[in-house]
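Starting off with a structure, shown below.
Note that one protein chain is taken out, while the other chains of the complex remain in position.
The first chain written gets the first letter, and so on, giving A, B, C and D; residue counts start at 1 in each chain.
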Amino acid sequence: MSAGTITPWTVRTRTRAATGFAIVAIVLLAVAVAAPLFVSRGTLQDLFFILTMLVLAQNWNLLAGYAGLVSVGQQAFVGFGAYAMFACVSLWGLDPVSAILVGGIAAALLSIATGFFVFRLYGAYFAIGTWVVAEVVRLVLAQWRALGGGTGTSLPNTAIRDFPPVEWISDAFGVRSSQAADILTYWLALVLVCATTGFIYWLLRSRQGLGLAAVRDNQEAARSVGVDARRIKWIVYVAVAFATGLAGALIYVQKARISPDAAFSVIDWTAYVIFIVVIGGIGTLEGPIVGVIVFFILQKTLADFGSWYLLVLGLIGIAVMLFAPKGLWGLFSDRTGIQFFPVRRILKGGPNFDKTGTRGGPHG
Amino acid sequence: MPLLVTRGLTARYGDFQALFGVDVVLEAGETVAIIGANGAGKTTLMRSIAGVLPNAPGEILFDGEPIGALASAKVMARGIAMVPEGRKLFPSLSVEENLLMGSYGRKAAGAWSLDTVYELFPILKERRGSPGTALSGGQQQMVAIGRALMSNPRVLLCDEISLGLAPVVIRDIYAAFPKIKAAGASLVIVEQDISQAMKVADRVYCMMEGRVTLSGRPAELDRQRIHAAYFGAAA
Amino acid sequence: MIWVDTIVQGILLGGLYALFAAGLSLVFGVMRLVNLAHGDLIVLGAFLILVLVTALGLNPFLAALVALPVMFGLGWLLQYHVLNRTLGDDILPPLLVTFGLSIVIQNALLESFSADSRRIPAGALETASISLGPIAVGVMPLLTFVSAVAVILGLNLLFYRTELGRAFRATSDDAVTAGLMGVDPKRLFATATGLAMIVVTIAALYLGTRSNFDPTIGPARLIYAFEAVIIGGLGSFWGTLAGGIIIGVAQTLGAAINPEWQILAGHVAFLVVLLARPRGLFPRATD
Amino acid sequence: QSGPVKLGYVSPQTGPLAAFAEADNFVIENFMKATKAAGLNFEVIVKDSQSNPNRAAEVAKELIVSDEIHIMLVASTPETTNPVTTTCEAEEVPCISTMAPWQPWFIGQQANPGDPSSWQPFNSSFHFFWGLEDVIAVFTNMWAQVETNKQVGALFPNDGDGNAWGDPNVGFPPVLAEKGYTLTDPGRYQNLTDDFSAQINAFKQANAEIITGVVIPPDFTTFWNQAKQQGFTPKVASIGKAILFPQAVEALGDSGHNLSSEVWWSPSHPFKSSLTGETSAQVAEGFTAATGRPWTQPIGFIHALFEVAVDVAKRAGDTTDPDAVVAAIAATKLDTLVGPVTWDGANLPPFAQKNVAKTPLVGGQWRLKDGGSYDLVVVDNKTAPNIPTGGQMEPIV
Partner (left out) sequence: MQPVLEIIGLTKRFGALTVADEVSFALGSGEALGIIGPNGAGKSTLFNLITGNLKVDGGRIVFAGTDVTHAAPMQRCLMGVGRTFQIPQPFEKLTAFENLLVAGSFGSRKREADVADACADILVQTGLIARANVPAGRLSLLERKRLELARALATAPKVLLLDEIAGGLTEGECTQLVATIRDIHASGMSIIWIEHVLHALNSVVERLLVLDFGKVIGIGKPDEIMASREVREIYLGIEV
């Protein structure tokens, strides 16, 4: 029918809001890099918390929101990365930044080992399976006597203080070494956030991202049109583990103390992360950003109310899920049509179109 | 008084309005056929009557009582059963259990029981123990019809029941219609095959884009008018 | 002899886990609802029984009987007004809502009962034992096991032999079509959760009498319960019992080698079973 | 110095360890009253660790960085004290900690707890409490009062306390061996274990007549019931942690009778508060009057923690100068509600002498009263003769 006709088809993903946002984001980033110059140390630590939680949230979002792999065992990678970093620093005398990298690699290796198991499971089975795997990793590391077993251990003070970059920062800014360490970890967290967000957005815009969405929607059909579902899931699972391990190691460089219960806490590293993603809006890159800010504000304002804080947090989680299942960002973008990270491929040109759904946006 | 009446029935899926004031009447003992192109709103009409889609109470009257706002379970209990488009068997139930589910919400005495359904579709008796989804498409359609009959409904809504069936099965199923009617049910069928519809129906409604564009007895309608009603006046 | 004893104790422990798991298995099987608040609901039940025991001076078993209808009603309302809204293809909404619920229950209990460690007094029964040959078996663990078997048996009959059970399964497959059969899915699901809460109350009775509990102890047991359900296979109640026993025996055997391996051995058993049978021991034909 | 002395205080006010922090409000209110009456200007910023080590570290940082506290006070189990202390060490903020045996506090924060040669003292963190050597002495003294076969079964979990108690170098095993006891230690179990048959079988095999360990309350109940069900009835059970609080013992029903435990503080301790002049008995009574709850051991130590803080602040001069505060802490010589607190290194190995001060410890037994409640009776005071006993050690029937 159409053979021979030259149709001026074009495919478009960018939206106006996204272009505007990109400019704002670059400015924000510049401000963020310079932040240690003009914000207080408390603010810097708050920012560190926000950034690291955001890394965890973006990664979990990639796994659950885009790949359909709802894991409740991400604490395995946080803890494993952190423990690997501790071992490198306190047992083998490596410097903290290299140790963080080792932490990420260790987490990626762990994900390869556990992936063979968890990928045999689907849906809720997968969720529980990942949780059990994380428990197993926790229990095994709790037997590692050199790192304190179930008691845990602390990072030697000198490891950070005498690390040359910390000394440089300390000299350059004229601050104490503990503050210099904060600045360094903050910058690292900033790098990690940008890298993670950038990687995820790049992935979603790529062919693999489209394949990922297809696998999530219908694995059987995806395989029938040539998508290597296994490979895509593996790539995502391992990449997420790597970034989660990096984040875990970084967080524990800053905390300087580790114990199995803390490093493998399902509440801190998975439940809160799920909370952040879902409150913000799962399956969008903007959602976790919104979510982490909301979470931070809640924690700041309510944490001193003891159990009431958690009670309110729980109620808010329930309320959002019931009344705004697409999260706060979903609520906002449905109303306004604004998307900062569009991935939808929109076909333009040719005959007249059905106008519904021709908006840019996420897959979902 | 007619058995089932819709008055100005409207229905929507979110922002999208699928029915715009549909008026359909079913007299007791009648077979009414709804025909129309894809997307005309036939399934939507059936789902509205069955209570799957919510409507204003007075838009649907059954026995003179408003049932538009009732949930499907309540509608079914009053005696309106539906064979849904696409069969929709329960995969984790066996064939027999699927059939038994049909009488869950309405246990009315009548002609239909497990035995009589098996008599109607003997192949189902053979496969009574296998899971509903391990059947071929045609066999599944038989289960879906049998399941709807199990409640001895007063109105049976059949949505494209011949879809995907071998000719021999279609023949068998339509051959069962007189039996079903004889057992006291009035029928509303949605059918794509116009000649088939004309054969079994007492009256025909033709729908287009959410509206009834033509209705009447088969004898009164000629191909030309139906065609026009299908594709708009231009055709 | 010690090995026999170890295995017997493991089986009895498995009964406890199966009891924790049975209610979970029910809601998981009927609604695909991963209920993360299950452990906290058991603790809630234990507090309710405790209140009845201390306020009315009832015997714990009698108190549990009084608690049953209350818990059923609670489950019914919870499902009807909250959890029903989360059901669908996506497992995340129920996951998050029940997680929120878990936090809410824990902290509400903390506010009203403080963090103290409590116990439902069961008098002489707590330490009573009978000897089976050379092995001494506690009456309470035995009662727990028998209750677990009874609960499983009851659920199985209900699920596969009654019309209600058939409706449960049908609705779990396709709620809209079940509606066409005269099922009101919302009420049916509410009934299922109500029933699960009855099982929860029975579990609470044994949780509360066998050891101390406090408002935060729920989640620790949840993972074993999930393991039992999954090892058994979705919707298979006998499978849940088998799963509980596998985990219980693995734990006691692991502990007999070295207590360090106790909990790990249970988890490893879970992983091994799933490695061999990814859909559990007794999977449903389709899910 | 202008402005108040800013104290940060972290404890587990919610979560599973909340029982330890039960008296916090009471103590802090009294502290504020007492200091105001004495014309002192203190501000206390209280943070809840939620029984979560991650959270403990976070709030400690917050206190230091945002609230700019001068002195950190922290209490109750290594899960809270250790992360807070580690943070203070990194931030070079003076820290006073209590209510964790000193070994898990000190060794648990070393980079490699397994290698004593690598252990380093802390610069700005100080701890006062007793140590494992004290609890061992107290337990063995109690056991000596009862005729046994000297076979001891041990329940040590894989947590901060359990690892320290079971440590082959600094824990129970070497000392017990020296004193002629044979220890059966099946291994480190995880907390919240549901079955103890393995341990019970091991104890039965070894014919143990004494049970000891540091167990969380639910686990002890599970163990104790199972032991009885399986026909294992030791003569002595000296347990740390699990039976610290009267509610926990009451939860055992009748079978809590004659269980023995370490006693760090009780109303019969013959010490007075340096802050209010009250005796132990008066403080305990005050607590019961104010809250309607029975006294618990943490009351004394939290009170003492604030006593030390006041004393240090007075002597330091400018509390905004961390070095001055650290020096003041190191020079402390104060008679507190829990006994004298001095970082003089007495009765401590060299590596811990700088940062640890020891307080007296005695042994007690829970006695069932009519009506189902329990009394804690001090039955052994060889380690601290100035604390009066209320009776003799009795075997569990």
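Here is the rule we use: contacts are C-beta pairs under 8 Å (C-beta built on N, C-alpha and C of every residue); 3 or more make two chains touch, one makes a residue touch a chain.
Since this is a predicted model, take the numbers as computed values, not measurements.
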Displayed chains contacted by the hidden chain, counting the whole assembly: A, B
Residue among B:T6, B:S103 or B:Q139 that touches the chain left out of view: B:Q139
Residue, one of A:G211, A:P260 or A:G314, that touches the chain absent here: A:G211
Touch with the omitted chain, as defined above, among A:D95, A:D228 or A:D334: A:D228
Sole contact to the chain not displayed, among B:A71, B:A108, B:L163 or B:A228: B:L163
Interface residues of chain A (partner: the chain not displayed): 1-3, 7, 9, 11, 207, 210-211, 213-214, 216-218, 220-229, 344-347, 349-354, 356-358, 363-364
Residues of chain B in contact with the chain not shown: 37-39, 85-86, 134-139, 141, 160, 163-169, 171-172, 192, 194, 230-231
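Note that only the chains that are shown with their structure count from here on.
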Number of steps on the shortest touching-chain route linking chain B and chain D: 2
Middle chain, criterion being Cα centroid separation: C
Chain C and chain D: spacing of chain centres that average the CA atoms, whole Å: 36
Intercentroid distance (Cα basis), chain D paired with chain A, Å: 39
Whole-Å separation of chain centres (CA-atom averages), chain B against chain C: 43
Residue list for chain A, restricted to those that touch at least two other chains: 139, 143, 307, 310
Residues within chain D bordering two or more other chains: 14, 158, 188, 190
All pairs of touching chains, each written as two labels joined by a dash: A-C, A-D, B-C, C-D
Of all residues in chain B, those that touch chain C in their complex: 50-52, 71-74, 76-77, 81-82, 84, 88, 90-93, 97-98, 100-102, 104-106, 131, 133-134, 147-148, 151
Touching residues on chain D, where the partner in the complex is chain C: 14-19, 22, 51, 158, 186-190, 192-195, 197-199, 201, 205, 217-219, 221-222, 225-226, 228-231, 245, 247-248, 251-253, 255
Residue ranges of chain A in contact with chain D within the complex: 40-42, 45, 49, 90-91, 139, 142-143, 145-157, 160, 176, 178, 181, 255-257, 259, 261-262, 265, 267-268, 303-304, 306-307, 310
